[in-house]
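Note that one protein chain of the assembly has been removed; the remaining protein chains are unaltered in position.
Right after this comes subunit A.
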Amino acid sequence: MHDQPTTAIFYRLGSFALVMLGLAVTIFVLARVVPGDPARLALGPAATAEQVNALRHEMGLDQPLVVQFFSYVGRAIRGDFGYSLVSQRPVIVDLKETVPATLELVITSVVFMFIVAVPLGVVTARYRGRWIDLVGRILSLTGVTIPSFLFAITLQLVFARLFPSFPILGRLDHGLGFSSGPTGFLLIDGTLAGRFDVVADALKHLALPAFALAMAGIGQITRITRSAMLENQRKDHVLTLRSFGVPERVIVFRYLLKLSAIAPLTIMGLEFASLIGNAFVVEMIFSWGGFASYGLNAILQKDLNAVIAVVLVSGLFFVAANLVVDILITLIDPRLRHRGSR
């Protein structure tokens, strides 16, 4: 019919490219404006002025800012983010090692969020005002208000005390003798290698940090799902189905849920930024060795190439997550596919 989902998606792709460009300009300028000479920092106080100048020339820091920017973008697109001053390796190599760890954590926690929050939102809306609603609402309020680092430390302490054998640090038990494979995702690499003991152990390691990270989102999404369900169940179309005797479970889990999924999905896209932010802290607490802790180190050490790369990759995550959300919402809601309609 008049469906044009592809046009809408291309339009969004274009606008997201613009967002990325804007982000690149901002972070690049910021990184050059902050005080402190990266060349001096890299060489240490003992280096002579000639040595520093030589390095500055080598790093291109003596070029005009615009030239620096475009040559940087040109290289970045090819995957060259320059050398990390701290690790003394190309930044891209560091990213390849650390990004999968973070992605694995973040994706697991998003899955957690939806598995826990959506049913909780549906149930609290369905039994509004009963005890289960109260419990759910207290739970979601707790999730929203408690900072994730506090939650992470609490989880660690409680598990260390009650289940001493449960892993509270790292991604994998070193005793298994498994180092990451082609993708860097332990769950995928473990499955590919047929090492299901690795997969099980990785899941055990993932549980606590992913849950700590998901907690804030669980609170948000429960609340949003609940209010969307409450709003939609008063609509005429629900009464219509009810008056024809369509069972309540079908009305709730089929008709209402799909319609009410739009709001939490939108929120998820926006929440993704704070999810990445929280990952910085949670990774530190659980010694995750992911890209967030790498970024944190880079910031503390003023490792400019690494900082810029980390910010760009975070931005890319955010933009990609929102693109996925937009595509999902467009698939759910046919009205968004009609261009030119009101």
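One rule holds in what follows: a contact is a pair of C-beta atoms (placed from the backbone, for glycine too) under 8 Å apart; a residue touches a chain by one contact, two chains touch by 3 or more; residues count from 1.
Convention: contacts and distances are computed from a predicted model.
A.B. asks: Can you work out the missing subunit's protein name as recorded in UniProt? Choose among "Anti-sigma factor", "Putative membrane protein", "3-isopropylmalate dehydratase small subunit" or "ABC transporter ATP-binding protein".
C.D. replies: In UniProt, the chain that is not shown appears as "ABC transporter ATP-binding protein".
A.B. asks: Considering the whole complex, which of A:Val246, A:Leu265, A:Met284 or A:Val324 touches the chain not shown?
C.D. replies: For the chain that is not drawn, the touching residue is A:Val246.
A.B. asks: Given the full complex, what residues of subunit A touch the hidden partner chain?
C.D. replies: So the residues of subunit A touching the unseen chain are 1-2, 235-247, 250, 254-255, 258-259, 262, 332-335, 338-341.
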